[in-house]
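Apart from one protein chain that is not included, each protein chain of the complex appears where it belongs.
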């Protein structure tokens, strides 16, 4: 199967990190195409930047459809453009936040999200509400780092994750942690060792979720909410 | 006070309809600037088109901030880019869906939304969830019309509204109706006469909501969720 | 338009404070009638006193209907008798709590209510549930003052508000504050300066909400929940 | 133990019906005082009449406290003044709606309420929300009768109940029915025979709930929400 | 009436404690049969042990049905097998958690559960969700004791209850406490004296709930969710 992973920002370093992690978790038979839009925000630290990333994400979906892709992963923890991408595509599209939440729910009763910044709190809760699993989310705790810190200063990010994770366990009864940024990929194992609870790598979760759907030959429902936009219905 | 109303699509006729309606409801002392983005989708009939409208909407907000605007109304019933616009601006920004729901809640116990198309059902329920008032929303009923029908064929739209409204009253216990598209502006009074219950004109609701906030000299909270995007903080 | 504002308690001083604030925020063309019931509790610090206020509030609504009033504001943060008043009237009736919540939701993601007393916590949460917006309410924080302190000792009230507001911001992630008592009217601006986030004056919110509904010529839905009480249907 | 049952309306016939039913279900050792306020609405068919009944209900609570009552039942399915009565009293106070809902939940997965009138729908759902058990309530179905029909025309009421109950079973998956008016007391057994599912007599439920609480020597919590109104604390 | 109380674990001492408490609260005319399964876990401190108790509990229900029992109480705060028992029986079956929650709701606005162990947190919240009353539950606070400590070391349990109860009052706004283990029976009165708020003895609550249902001659609804298992329908 041929999977396309879209990093919604234009940071090449992050696209490469995501590619490395994805390759590690992908099954042997899975061919990965990892890319980012040609233009758009260099990182997504707020809703404004998320909004500006959408056109690029959707263009990458359209290009993927022309390129015989069997499934898409949107690799930013805001899941930008996820529902719109499902309108364009009849092959499945998953977001890494969505995939992480479902994985987390299967490993513990309550999970916490470690976000980058405190200001993302509302955005994270809106995601949780959108996927309907609010009751299982214990809290959103910021690591107090920017997205690009994940490339620039991994030690700072690791410290922020550990501090936030400890608070989530002690104050909020978190039993599982979700790393709330694609840039935090591959930081799960060390944090698990340090904190003693499961930690979800969002890129890994996205890859396994899309592989599962494609292996079952499932396709996006086109009957109502994700109908093709008019004049786009002759796409794959 | 100086209010900017942004029609997120690029249909000039719709911008003009919105301007006419807004003028009718605006207070004498309110100066209105009604506009639409320079480029973007010609109408917003799905989430894909909504996503493509965002960059234009936000650009109009930025231009408005440079132009001493005191408050913004986003005049599409999906409230596209509303939270992102609040990040950019410290003067208040309201959506017409949000404003309509609050008006509806003050006139009856349960309201229904009359949407354009059946495929918008999920998008409408997500809006209702976002504003937290799900329990007061009785149903979403489609009028089975496209956005541009509001300009092309107003009779068709009126018939669709009446049919959908009747179903909402009879099947779903609706006590108030929200017209779920900016293009349906000024169709409220005739429908009220026909159906006997209050009908909310979304443009009117948006205008009165922003006038109220500005008259009270309220500003968007910048403490957390709607913090200025980095490097944008010297805006108004 | 002719608006009647009903202070549900019998404190003349409070009626006068409300009148002053309302006048400041009302539009030029708005004629205000501000009043209180002839008999009833001198202040409303508990549900027992709220219950005893209802007959007086509803009598004022009936008198207002005979007096060609175009819209009513019930100016106590418990919104006493709001739904019953809507049964009596086909012109719109709003409560100041309801109006405050809707304003708050348009300025920040989460709001907190500053109540008078700790014992009002349940009553406040019941209000929030009634209007369906529970998910956006971060907390109820008491200022530890009685209603009549708002007349007797405004310094004490201001200190209580600041202390409670600070806790709401720090502990509960409040981004907007609602002043939870009509007696706290006109204390918003100073508190905004002190705390740096928007603060809703409930009297102002009520005035702007009713003006908006009346300007749009909206009326209470009489189709079901707010049907006229039998034998009362020949009222306005 | 000495239990006072308050019929909130001033219909003597209904007070007598309630007394007869209560006597039948009360335990041998239970002494019943069944009464109604001296003045107030003759029946409670809407929220306006409910509001007008409150002063009388609370006066009866105060008289009961002076009369060594061990527990109170408010015998109208709107549970008028229930929380306010709890403020006045440290002996337990129950409402017949509340008691009925809890009984119903122990006999089937989902229950429906048979109300008097269609216009009570919102009031019934507000009750269900207040007691927090919304997910177990399948529907509110009106019998299309007024409160006083329960005295005037019991055949009409019985037919209305059967028709509404059948709809609740067939359309809403109701497994238990709650008779939504004190005037419907003693109509449960015949309806059970006709429909084949449990039917809750609200007066019976209220009597058994208060007997249970008093037998366990439980008292109303005075620590916060139901604190004594100031100057009332020297009551029983 | 003849009531069977089933202690789901095989600890004889606990069965005897339950019997003593139940006898104290049962009405004179109530004949009690208090028992435990012949085999199964010696105590229920986790979901694994709860699962292992089910076959024994249901066997006791079947034996009770053959023995002309009029109602059942399952006397473990996990309410193990409650819905399955309702399938077997047409006479009512109540759980002590369910009964406690309903009693608590009638005495204060918010209640907390004092559980045995911190690890039961998820199980308790699942119970609260199952009975639909999540909004009234303030918190679950562990006493940090095992079930059998209730027999072995009552002083330790009492101290744990007091400490947890104080936290629930101070941190979570609890107004009523539910003792979250059948082994804690008869510890309510001393704790009430110490903490000043109502405390629910779960065995007492279960006894009064089942007595109430049986006195009203109510039976389990067999129309859908609690239908007799096939080939079991000729039971009482």
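For reference, chains read A, B, C, D and E in written order, and residue numbers begin at 1 within each chain.
Just so it is clear, a contact is a pair of C-beta atoms (placed from the backbone, for glycine too) under 8 Å apart; a residue touches a chain by one contact, two chains touch by 3 or more.
Model, not experiment: these values are computed from the prediction.
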| item | value |
| --- | --- |
| Shown chains touched by the chain that is not drawn here | A, B, D, E |
| Residue among A:117, A:176 or A:191 touching the omitted chain | A:176 |
| Selected from A:40, A:56 or A:92 as touching the chain missing from the view | A:92 |
| Where the unshown chain meets chain E, residue by residue | 45-52, 54-55, 58, 81, 83-84, 87-88, 118-119, 121-123, 126, 129-130, 224-225, 227, 229-230, 232 |
| Absent chain, residues of chain B that touch it | 121-122, 129 |
| Missing-chain contacts mapped onto chain D | 109-110, 135, 173 |
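Convention: only the chains that are shown with their structure count from here on.
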| item | value |
| --- | --- |
| Separation of mean Cα positions, chain E and chain B [Å, integer] | 51 |
| For chain B, residues contacting two or more additional chains | 109-110, 135, 173, 224-225 |
| Chain-chain contacts as defined at top | A-B, A-C, A-E, B-C, B-D, C-D, C-E, D-E |
